[in-house]
Structure formats: C-alpha cells, structure tokens
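With one protein chain withheld, the remaining protein chains of the complex are depicted in position.
Moving on, here comes subunit A:
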Amino acid sequence: MKKLIIIIVLFVTTVAFAQNKNAKASMEVDGVCLMCKTRIEKASLNTKGVKSAVWNVKTHELKLIYDERKTDLKTIQSKILAVGHDTKNIKATDEAYAKVHPCCKYRDQVVQEDHK
C-alpha cells in the first residue's frame, strides 16, 4: 500500500510538473455583440488562473491562456455558462441566460439578424 501511495505521489508530481503555466486552448462560445465579448472575457478572467481571454465576435472563438496548475477548461467553461453564454457542448441554464442584456439574447434569431 505504501509503495502504491509513493508511486501515485510520484506520478502525480510528475503530472503536476508537466502541467503548463501558460496552457493555450480555444473553445466555441455563443454570443452576438461587443457586450457579449466583455461578458465572456470577464467571466473567463474572473476564473483564477486565467491569464488571457480573447473572444472573437465573428467566429465565436474564445482563445484562452491559463495556468493549468490553478484551473482547467471545465472550470472556465462553467464560469462562462454561469453568465449565460452557451459553449459548443453545453447550454447555459435558462436562469443564467435570462440575465444577459436584451440586446445580447444570442439564441433569438431576430437578435442574431440584428447583429449581422
């Protein structure tokens, strides 16, 4: 058992060392305007460990740089969902979505058309 723990500890530390301080990732986040951009980027940056978040209004791509030791994509994603923005895989709750500014109701086709 002891051996196993040692092995596990050693393994974990190795993994930890392999973790990147400046990990890069990109994900698709839905939104329509510059207000959405601010909201998405702010939510990302409010996740401890996220160093840079740039969301592109046109492509819906969110480019992230974050410290893997402090956070992971899942946490960042949950923060984005919490402010009401859908990611590619998961939809934000209706409650969260209800909080976004009326001009940012990106699920609404009329709003989408307005921003084109």
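As a convention for this text, contacts are C-beta pairs under 8 Å (C-beta built on N, C-alpha and C of every residue); 3 or more make two chains touch, one makes a residue touch a chain; residues count from 1.
Here is the rule we use: contacts and distances are computed from a predicted model.
Colleague: Just go with whichever of "TonB-dependent receptor", "RNA polymerase sigma factor, sigma-70 family", "ABC transporter ATP-binding protein" or "Phenylalanine--tRNA ligase alpha subunit" UniProt uses as the name of the absent chain.
Modeller: The record for the missing subunit names the protein "TonB-dependent receptor".
Colleague: Among A:53, A:83 or A:104, which residue is in contact with the omitted chain in the full complex?
Modeller: In the full complex, the listed residue that touches the missing chain is A:53.
Colleague: List every residue of subunit A that touches the chain not included in the displayed model.
Modeller: 22, 24, 28, 30, 38, 41-42, 45, 50-53, 58-61, 65, 88-91, 109, 112, 116
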